[in-house]
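See below for the structure under consideration.
With one protein chain held back, the other chains of the complex are shown just where they sit.
Each chain gets a letter, A, B and C, in the order it is written, and its residues are counted from 1.
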């Protein structure tokens, strides 16, 4: 079996302008995620960042990507329409997409969901406990009942997304909130997984259970088919006539 | 518009054998729920308990019931097959069903879900905060972002139920658990709502927001059609021939 | 109870340029739908068309609309971003939306679905039989097992939409296709119903069962809450501290 081709994309801004973030993620958040995935095995991992030509997301790159992992926060609106359109069609055609943390507000996630994807939040480094609600789901494999993140940004309900096709994780936050932190969707021929943990100021992508969830998510989101859905099909001849 | 006919059913055991429970619910848990519903308006409320003939659920009673509210805990297995069968068919035909707290393990709920409906629990009187995740859902009307239950039994994930048709509430528990505490289902022609709050040892059914949820749930679960689904339909004549 | 305020929107092009269409719909498709809804009772019906200022969809109009019924076909791409944005936010805030036939390709439906909404089609006036698969759903009230449309445009699978929250109707087409012709969705605080029947060249909106479905759909889609979802909520104070 060929290794799964994963591209880890990062807007790559915090790490350049904030020493604290750079200390946690010296190779960038994308570097840390790529490292985590390589450690899990079975992946051929590339990275791409927003400052590259075409935001690192030209047609060739996407054609060579089975699953795209997405981290962004401050620069969502800078992504040009043409890039969002291309991404959108690739996901609908079958490319997997893993949306991390603040990328909940990315243009591509909002476009795929059709909603505002807004939520309640607070960033004070509270404890988060991620509960598995679908232990049978491939993304929960090896995770157990729950795992903890010692310091996390608090995301809380109401989370304005369509009802997930499968709800995999719900998070408990020490300050009193709950959040649907692992949501699996099918759109077009593509699979999308949103996973909430992962703030730039906490070393969350260095945690083992998080690496495991990311690897599971990439395997789950891998394309089963890859075929565009953008054209209407004019079926001039009726199936019944065809066989008359 | 005629008032909705609600029957509140209770196994009615704790209140008879436990002074502490009787102090909280002197008229029985069913009495407290009936009182709460009457206070919300628009209902014609009756009660029934497990020690009545046919467990208080004879055919005439069910025919006169739009929505059945169900509380039970210790005596689930005493409910005879014939009563469960009748209830099951009434719900599939369209009668609404509101399942409360420990009735999660009732025969009728397990039968409708097709799963074990098991969960994680602890009864130490921890605080529960019920978050609204579907503010657009009729059952959440008037509830706001969340409400609190000062002392509650802790129910936690994993909760072994089918993915709800709509997930309305998720609870945060002070001890560290989360729970899908408001789950709406359609089965046959019937509507079923499971609502987790409501232990016998805490005065939860005297709380205003709980009364409101119960009233909303009854209104939501009211039958849109009431017609049995138990027979296969032999359509001897094809629609196409019928019009040939 | 106040009447439900429905606005029937039409791109209103076919009726102006095609004599055959004008013969079937002398008051426009919007006029026929408005007439059908008025005949069902309980609605205050207005109409709007694409050539009006702001496409007939200014903020005041939308604020006075509980449910928007949408018919379009040839001019989807002419709808400006600002109008689509406003519509989108109104639906997410709670305004109901009923999408008819070729409006499956409208900008607003594609945006809410997040998919291409493509399908297979053929326009040869074949018979369509609309089967009720969810007789308990309010939109199917009074419809019976099925109804027929003598001559219809054929829409067939695969239909590129997210799995509906409830699938209400499936159509059988004489030429050999099937189609999920009645799909109910929740997005944000809003309710969306897609209903496939209704080509400009066939007098489908004059049929009684179609009028009934439209009326049911408007009642079902009426807002339960109307509150914008577009802002993230910064909850500086944790619920737990607040009560500490």
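In this text, a residue touches a chain if its C-beta (ideal position, glycine included) is under 8 Å from a C-beta of that chain, and two chains touch if they have at least 3 such contacts.
Values in this document were obtained by computation on a predicted structure and should not be read as measured data.
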With the missing chain put back, one of C:18, C:141 or C:163 would touch it. Which one?
C:163
Which of these, B:54, B:126 or B:145, touches the one chain of the complex that we don't see?
B:126
By the document's definition of touch, the residue of B:42, B:138, B:176 or B:209 touching the omitted chain is B:176
Of A:110, A:166, A:180 or A:212, which sits in contact with the chain we cannot see?
A:166
Which candidate, B:3, B:39, B:114 or B:142, sits in contact with the chain we can't see?
B:114
On subunit A, residues whose C-beta touches the chain left out of the figure
94, 129, 134-138, 141, 146, 148, 165-166, 186, 188-191, 224-225, 227, 239, 243
Quickly run down the residues of subunit C that touch the omitted chain.
120, 129, 131-135, 145, 156-159, 163, 166-167, 170-173, 176-178, 180
Subunit B, residues in touch with the chain not shown (by the definition above)
92, 105, 111-116, 118-122, 124, 126, 154, 156, 160, 162-163, 165, 174-177, 185-188, 229-236, 238-241
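Operating definition for what follows: only the chains that are shown with their structure count from here on.
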Have a look and report which chain pair racks up the highest count of C-beta pairs in contact.
A-C
For the sequence-identical pair subunit A and subunit B, determine the rotation angle of the Cα superposition and round it to the nearest 5 degrees.
180
Would you kindly state whether over half or under half of the residue numbers at the subunit B/subunit C interface are used by both copies, giving same or different?
same
Rounded to the nearest Å, the gap separating the Cα centres of subunit B and subunit C is 33
Please report how many Å separate the Cα centroid of subunit A from that of subunit B, as a whole number.
36
Would you give the residues of subunit A that are in contact with at least 2 other chains, written as numbers and ranges?
120, 156, 163, 176-177
